[in-house]
Every structure is written in structure tokens, then in C-alpha cells.
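To start, the structure under review is shown below, and the notes come after it.
The complex appears here minus one protein chain, its other protein chains still in place.
Showing chain A:
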């Protein structure tokens, strides 16, 4: 099916375009822009996805929605592991993250991984913020196609 890879290619091109147009000292701002792009997409996406879904009971219920429904719609698989300390920190582990599968598995291209994770981080943050949860999302990669998203809930 060609339509599944379209998003992947589009995302790759966007990342390339953003980083290319940024000068050496502006790499940070390119990341911020990518993250904000994800934020806006997440905000809108969640509006559509939750149309037929019953109301969420609590925060964990919302997280499960992100891990199952949102992830399946965006990345064709569910999150492999969801962990929480019940104090506002959630760790979402994906053992084969779709946007990283095209990169060689060795250590060689490790430094390029973060640029492909800015958009997904923003996507999660946007989705959560529209569902009424303010958060900070960071990502880390330890071995290539696997990655972890850490969500820190901001409480007032």
C-alpha cells in the first residue's frame, strides 16, 4: 500500500528541509519548529479521533488512548510498553518506531535520531494538551529502531 509510506516520506522531507534551511547555529530552532508543527497536528488530529470515543475516566485512560488508538493511526502499531510512577511521569516505549525503521540499526547514525523524534514529541504534547493535560515530552534512543518517550505532566 503506497499511502502508508506517504507520511513517512513526507516527514523525512520536512525534517530535511527544516534542517537544511537552518544555519549551523540555528539547529535548536529547527527542532523547536518541528516540535511545534507536531503540536499543531496533534491538536487537530485528536479532535477527530476522539469524536466517537466515550469520555475518558482519568489521566491513565487518556494515556492508553494515546498508546493504542493514536499510535495505531499514526504509526500502524501500538506502543509496546507503558510505564508510570503514578506521580505524573509516563514512559512510552516503542521497540520498533516507524519513523526510525529506515535508518541503519548500528551506532553509526545515532546522532541523527533526535531530528526524527521532534515531530512525534510535539504530536504527543499537542494531543495531550487538547485533551486537557499540559505536559513536557522528551524522547531518547538507546538502540536504533527502539525509542522511549518520556511524558512529564505539568500540574498547576
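Just so it is clear, a contact is a pair of C-beta atoms (placed from the backbone, for glycine too) under 8 Å apart; a residue touches a chain by one contact, two chains touch by 3 or more; residues count from 1.
The working rule: contacts and distances are computed from a predicted model.
Colleague: Out of "CLUMA_CG001707, isoform A", "Protein wntless homolog", "Trafficking protein particle complex subunit 2-like protein" or "Thioredoxin domain-containing protein", what name does the UniProt record list for the absent chain?
Modeller: "Trafficking protein particle complex subunit 2-like protein"
Colleague: From the listed residues A:5, A:53 or A:89, report the one that touches the chain absent from this view.
Modeller: Per the contact definition at the top, the residue touching the missing chain is A:53.
Colleague: Even though one chain is hidden, which residues of chain A still touch it in the full complex?
Modeller: Missing-chain contacts on chain A: residues 43-44, 46-48, 50-51, 53-58, 130-132.
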